[in-house]
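Notes follow once the structure below has been shown.
Now for chain A:
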Amino acid sequence: MLKLENISLKIDGNPLFSKLNLEVNAGQVKTVMGPSGCGKSSLLAHLCGTLPSVFQTSGKIILHDKTLDDLPPHERKLGILFQDDLLFPHLSVGENLAFALPAKIRRHERHDKIEQALEEIELSGMHERDPASLSGGQRARVALMRTLLAQPEALLLDEPFSKLDQELRGRFRKLVFAHAVKNSLPTLLVTHDHADAQAAGGDIIAL
Partner candidate 1 sequence: MATTIRTVSLLPAFPFLTQLLFLLPIAAGLFGVLLPALGYLPDLGGDQFHFEVFRQLLEHPALLHAVWLTLFSGIAATFISLSLAILLAAMLSRASLSGNKNNKMASLFVIVRRGLIPLIAVPHAAMALGLAFLVAPSGWIVRWFSFLLMGWETPPEWVTVQDPFGLSLILGLVLKETPYLLLMILAALPQIRAQEYIRIGQSLGYGNLRSWLKLVLPQVYPLIRLPVFAVLAFSLSVVDVALILGPSTPPTLSVLILRWIDNPDLSFRFLASAGAVLLLLLTLGALLFWRVSEWLLLQKWRNWLSNGKRGNGNEAHKLAALSGLLLLGTAFLSVLGLAFWSLSLRWPYPHVLPQRWTSRNWERHWSSIQETSFTTLELGVIAVVIALILVVGCLENEQWRRVSFSFRSQWLLYLPLLIPQATFLLGIQILAVRLEMDGTFLLLVWSHLLFVLPYVFLTLADPWRNLDTRFPQIGQCLGASPLRVLFRIKLPLLLKPLLVAAAVGFAVSVSQYLPTLFAGGGRFATLTTEAVSYAAGADRRVIGVYGFLQALFPWIALLLALAIPRWRFRNRASLL
Partner candidate 2 sequence: MKNIFNYNHGTESGTVSKTLNFIIFTTLFLLLSSFSVSANSWEDIRKKAKGQTVYWNAWGGSEEINAYISWVGSRVKEDYGVTLKHVKLASTADAVSRVLAEKAAGRTTNGSVDLIWINGENFAKMKENGLLFGPFTDNLPNFKLVDFNGKPTTLLDFNLPVEGYEAPWGMAKFNFVFDSARVSETPKSIPELLQWSQRHPGRFTYPHVTDFLGSTFIMQALIELTANPEVLNRYVKSKVEFSKVTAPLWSYLNQLHPLLWRSGNSFPSSSSVQQQMLNDSELDIALSFNPSSTSAAIANGSLPESARTFVLKKGTIGNTHFVGIPFNSGSSEGAMIVANFLMSPEAQMQKQNPDIWGDSTVLSITKLSEQHQQKFKALPLGVATLPPEKLGPTQPNPHPDWKNQLGAEWQRRYGQ
């Protein structure tokens, strides 16, 4: 369960929003909606622990009874998907996935897991491919799979559908939510798009 308690964000002393309270249960999707510039991305960056120091924050972030506020970003176990897929351009498709896989998973198992993951997103045999050579939809799927392979305990979505065309968008949405449910991840979606919010199905909180 992901729980936000009294989260406030200020930038240079000007509040973006204050006292945001929110609970997302495992397998559940909640949506935060608001116009562009209202601080949605900043909220997610705060959750991840990567917010620039120009912001002042208060409140508490709790994931499965653990307070995250003092943890460094890489120990928070929050998976995030952005509008851009942000595949590492210097790594191959397979290496992008392998980067996310925890180190304790060893050689053969690693290899198998990646092949399996590629198959799951209909990209089998593309291990060595340059991410730049994939289509937008393919890249989005790799980005999703990469996030999931890191074995997160919650999923944060920062308008990950907004750049895809209508048809792809619907399919990708389904894929993401299906995986969220399958892995019983509490999922927080931020968007300014009503269709996306509707499709998520859960509560909608306006910012």
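The definition used in the following text is that contacts are C-beta pairs under 8 Å (C-beta built on N, C-alpha and C of every residue); 3 or more make two chains touch, one makes a residue touch a chain; residues count from 1.
These made the cut because all candidates are chains of the complex that A comes from, given by their letters.
Computed from a predicted model, the values in this text were never measured in an experiment.
**Student:** Out of 1 or 2, which chain touches chain A when the complex is considered as a whole?
**Tutor:** Among 1 or 2, contact with chain A goes to 1.
**Student:** Using the touch rule from the top, collect the residues of chain A that touch candidate 1 in their complex.
**Tutor:** 45, 48-50, 52-53, 71-80, 82, 84, 86, 88-92, 99-100, 102, 128, 130-133, 146-147, 150-152
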